[in-house]
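Entry: chain A
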Amino acid sequence: GCTGGGGTTPPQSAPPSGAASAPAAAANGQFPRNETLYTSGTQYGPPANWNPIREWDFATGTKGLCYETLFLYDTQKGEFTPWLAESGSWTGDKEYTLKLRQGVTWSDGKPLVADDVVYTFELGKMETIPYHPLWEFLEKVEAVDPATVKFTFKEANYQQFANHLYSRAIVPKHVWDGRSEKEVLDGLNEKPVGTGPYAYHSHDQDRMVWVKRDGWWATKALNLDVKPKYIVDIVNGSNEVALGLLLQNGLDLSNNFLPGIANLVNGNFGIKTYYSKPPYMLSANTAWLVPNTTRKPMDDPEFRKALAHSIDLKTIVEKVYGNLVLPASPTGLLPQWDKFVDKSVVSSQGFTYDEAKAKKLLADAGYRDRDGDGLVENKDGSKIELELAVPNGWTDWMESIRVISASAKKAGINVEPVFPEYPKLVSDRSSGDFDLMINNERQLSNTPWLYYDYLFRLPVQKQQNTVNFGRYENERAWELTQDLDRTKVEDVEGMAKITSELQKIHLDEMPVIPLWYNGLWSQTTSTAWKNWPSAEGSAPKNPPTLWRNWIELGGIYTLTNLQPAQG
Partner candidate 1 sequence: MRQYFGRKLLIYALTFFAAVTINWMIPRFMPGDPIQGLVARAQVADPASVDAMNAHYRNLFGLDVPVWEQYMNFWGALLRGDLGLSIWAFPTPVSDLIVRAIPYTLALLIPAILLSWWAGNRFGAFAARRKWLDNTILPVGYILTATPYMWLALLLAWSLAIVAGIFPVSHAYSFSLTPSWSPEFLGSLLAHWVLPFASLFLVMFGGWAIGMRNLIIYELEADYSNYLLALGARGKLVRDYAFRNAVLPQITGLALQLGTIVAGALVTEIVFSYPGIGYLILQAINSQDFFLLQGVFLFIVLGVLIANFIIDAVYTLVDPRTRVRLQGAGA
Partner candidate 2 sequence: MALRVSDLTVHYRTLRGAVKALDGVTFEVGDGEILGLAGESGSGKSTLGKSLIRMDGRMRHVGGTVELDGKELPIGDDGAMNRFRYKEVSLIPQYAMSALNPTRKIGKMVADLLDSHGVRYKSVEEELGRRLDLVELPAEVLGKYPIELSGGMKQRMVMVISTLLDPSLLIADEVTSALDVSTQKAVATTLAGFRNRGFVKSMIFITHDISLTHQIADTIMVMYAGKLAEKAPADTVVRAPRHPYTKALINSLPEVGVQYAERKLAGIPGSPPSLLNPPAGCRFRDRCPLAFDKCGEQPPAVEVAPGHLVACCKA
Partner candidate 3 sequence: MLSLHSISKDYRTGAFGGATMTAVRDVSFDVGVGEVVSLIGESGSGKSTIGRMILRLASVTRGKVTFDGADISAYRGPALKEYYRDVQGVFQDPFSCYNPVFRADRVFAMIKEEYFPRVPREEWAEKIEAAVEAVRLNPGEVLGKYPHQLSGGQLQRLLIARALLLDIKLLVADEITSMLDASTRIDVLNLLADLKARGLGVLFITHDLSLGNYVSERTIVLRRGSIVEMGPTNLVFGNPLHPYTIKLLDSVPRLHEKWDVDAERPAEPAWAVEPLVEAEPGHFVAGYAA
């Protein structure tokens, strides 16, 4: 069904403009409820830039609604869908050729050409650009013709490159050309010119408004259409406000962690989640307990294992989260990666909460309670006093580590929860100045390689900024991880073989202790829009989210599948 948008003519390829200059789009400054999609849960500060390079803080939808990627990746099916690209394939050992889709135009009317892709990837040559590491194995990008791009590699890191293919937002060279490194990195890009279905409408401190743009290529090419004429993304000040809005039907899609949502889903509030039963949400990432393996006694795998057995995960899942999360598999691999989990390894080496086992592991490894305080001491008799840190204010985690502390103490391990402010934690974590912490900074992606990259990346730097915060060093594991990277994306079996090895090492050594899967928090209401993704029946199965970097993981289909609730 393709019903345009309620009769009013959307502005022709709406020229993105400043906050004040687009009021004509909304009839007397109002967004009719039945044409507007209200979302929230992505943006934590006021929309401050529309710069697709700033993947961590651009305004919601900058990538996905406005700028688009070459491919999409379907996490459910594990498939790549050509998007701006028409196709792409490895045309040599170290050569990848990409065909661009024809008929794609930028919102200023210019066509998308190969040079745009080349320009985008070449931006990564700048050191401060987040995808700069790509150029460690990429040698060059060339436009063979206006519709063909050729990538030549120093080394074929298939997995990694596949990730780039659906992660990089393509920017128009004719607009961006000549921007300095500072502008590229820090520029606001107030007038985003993209290929996507929406254009900038207006913004305020607490909201971002997108307006549907005519002439989105996918309508013709893929018979896809986005129904909401306006998308109003509400800045997420606090979860409870979002919940309030949701209850008042002021939100159609909330991507917030809302405690107590289970009650509401089960009650008669018109709020739906992907699953109608626990865990209610799809899983989005794994929360790990990260021990600092350079410190005693966390340098001892046996101690780490004992610690893993001492965690009362059930209480966390049931009480703290009210069953909104799933306990993680001992491997920590997300359910979407189930095919890479070696069940035999898990059954032989996995762990669960088991106080007795934890005590036994401790005793066997030589950790005994020498002074009778119920807490074990180091092998050399010195006291063990470990601090488990989560950022202050992250309430669910704060509650969780209280639980961990309590159950660990029962097993005899002295773990105290601490709540430093976030920047402090970040700098401690980078420099390795911590005992234990919780971290979940790896999202679901196309490849478990990213997961193991997080666990095993070597060499350990002075500052560990994104991976291997525990400074765990295992050459073999890192080699295996690199091997995984060099395995072709289609070679699931080859990948599984390597991941099985990696899981063995992981469970043997416990460099990080997987705890639970954080959900792809998502709650929907159907007053204005229906056909939301759901596990049930024929409902769409895409991730119901506008989280940054998730629109290209299928979030865009959620929009194209939506239907007005009335009529």
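Regarding candidate selection, all candidates are chains of the complex that A comes from, given by their letters.
The criterion applied here is as follows: a contact is a pair of C-beta atoms (placed from the backbone, for glycine too) under 8 Å apart; a residue touches a chain by one contact, two chains touch by 3 or more; residues count from 1.
Computed from a prediction, not measured in an experiment: that's the story for all the values here.
A.B. asks: If you apply the contact cut-off given up top, which option from 1, 2 or 3 ends up touching chain A in the complex?
C.D. replies: Here, the candidate touching chain A is 1.
A.B. asks: Taking the complex as given, what residues does chain A use to touch candidate 1?
C.D. replies: 23, 26, 28-33, 36, 38, 44-46, 48-49, 54-57, 127-130, 132-133, 136, 182, 185-186, 188, 202, 204-207, 209, 232, 234, 237-238, 241, 244-245, 247-248, 250, 393, 420-428, 430, 441, 457, 461, 463, 465-467
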